[in-house]
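Starting off with a structure, shown below.
The complex appears here without one of its protein chains, the remainder shown in place.
For clarity, chains are labelled A and B in written order, and residue numbers in each chain start from 1.
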Amino acid sequence: MTALIFLIFACIAVFCGISLVVQTHPIASALSLIGVMGSLAILYLQLGGEFIAMAQIIVYAGAIMVLFVFVIMLLNAGAETPTFQASTFVKYLGIVLLVAFLGLISFIIQAALPKTEGVVFGGFQGTAADVGRKLFTSYLLPFEVTSVLILIALVGAIVLARKEI
Amino acid sequence: MPTSYSDTYFPVLVQIVIAVIVAAALVAISFLLGKHVKNRVKDSPYESGIAPTGSARERFSVKFYLVAIVFILFDIEAVFLYPWAVVYRELKLFGFGEMLVFVILILVGFFYVWKKGALDWSHEAPGDSPYGDPDAAPQSSVTKNAA
Partner (left out) sequence: MPANFAPSAADYLRILPEIIMTVAGVLIMLLEGWLGENKKRNLSVQTFVAFAAALVSAVAANGNPGLSFSNMLIVDGFATFFRVLVIAVGILSLFSATQYLKREHAESSEYYALLLFSVTGQCIMATANELIMIFIGLEISSIATYVLAGYLRDDKRNNEAALKYFLLGSFATAFLLYGIAWIYGTTGSTNLSTIRIALLTPGSETNVILAGTAAALMFVGFAFKVSAAPFQIWAPDVYQGAPAPVTLFMSAGPKAAAFAVFLRVFMTAFGPITSRWEPFVWSSALLTMIIGNFAALMQTNIKRLLAYSSIANAGYVMVAIAADSQIGVAAAMFYLAAYAFMNIGAFAVVTHFSRQGEKFVNVEDLAGLGWKQPVTAALFSIFLLSLIGVPLTGGFFGKFYIFKAALDANLVWLTVLGLLNSAVAAYYYLRILVVMYMKEPGEATLSLQPVGVGIAATLWISAVGTLVLGIFPSVVLNFATASSALVK
């Protein structure tokens, strides 16, 4: 059952990922991205990351997608018009390089991993309470410093969006 | 107590499946039962309204973008509040203090955005906001494809 669910949502994720790149209209790409995010959330859930699955939905599928859509509207981006004609050589080289990169990664994983055990589905270790305990003990400092990161993102957006200084 | 994720989240899965089926069914039924009349009048946005002029897609003010980014940042803050709230009793005052520091730093950002007028949507002083009037005519430079 778990393997089946995994396969279904993994396929959806890959399908939406390809669709994201292939679509010419930015809004359609953004919607495909929601599909990727949603199915990834299910995969996280299967691996036991309850909290991270929820964060994935709230932050990525929710907030970040809103931003994407707003930016698309801000730029008034219509359907993609091919202004830049990449040479066929570059296109094919890109495909070859991508396949080589994926092959390399999978080769490394295949060569290195058989000895270790596979992924364990389930196991309640990534609940909000577990994350909370970690966050306020070992990871207290990164947690606090993250607020500075958020603050600076805010200042950056304001500075870059203003009309004049 | 369920022992695995599949058990715990099985109802959620059922719900997702039902939701997908219902949505698909609604689209399919209206497609199958509806009449398909195709002509110029039917395809216009308002069949008996004013004839549309220009493109429906206009450039939005940058303010929408600012609101969206402020929303993201507070969303991330909210995500951090969940695990804190769950273990709040264990952490006691220490956790409260640390979360206070976190929240205050982000509130400073909020206060700053506010003071800067980025959230100012009032029409009374349109020239005042450094981020422009959201309702002002868009400087359309790329909206020429739909004529």
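Following the convention adopted for this analysis, contacts are C-beta pairs under 8 Å (C-beta built on N, C-alpha and C of every residue); 3 or more make two chains touch, one makes a residue touch a chain.
Because the structure is a prediction, the values reported are computed rather than measured.
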item: Of A:T2, A:Q125 or A:S138, the one touching the omitted chain in the full complex; value: A:S138
item: Residue among B:L13, B:L81 or B:V108 touching the omitted chain; value: B:V108
item: Missing-partner contacts on chain A, residue numbers; value: 105, 108, 111-113, 115-116, 133, 136-142, 145-146, 148-149, 151-153, 155-156, 158-160, 162-165
item: Chain B residues that touch the omitted chain in the full complex; value: 90, 94, 105, 108-109, 111-112, 115
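Keep this in mind: only the chains that are shown with their structure count from here on.
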item: Centre-of-Cα separation between chain B and chain A, whole angstrom; value: 18
item: Touch list for chain A against partner chain B, complex; value: 1-2, 5, 45-46, 48, 51, 54-55, 58-59, 62-64, 66-67, 70-71, 73-76, 78, 121-122, 124, 127-129, 131-133, 135-136, 140, 143-144, 146-148, 150-151, 153-155, 157-158, 161-164
item: Of chain B, residues touching chain A in the complex; value: 3-6, 9, 13, 57-62, 64-73, 75-80, 82-87, 90-91, 94-95, 98, 101-102, 105-106, 108-110, 112-113, 116, 118, 130-132, 138, 140, 142-143, 145
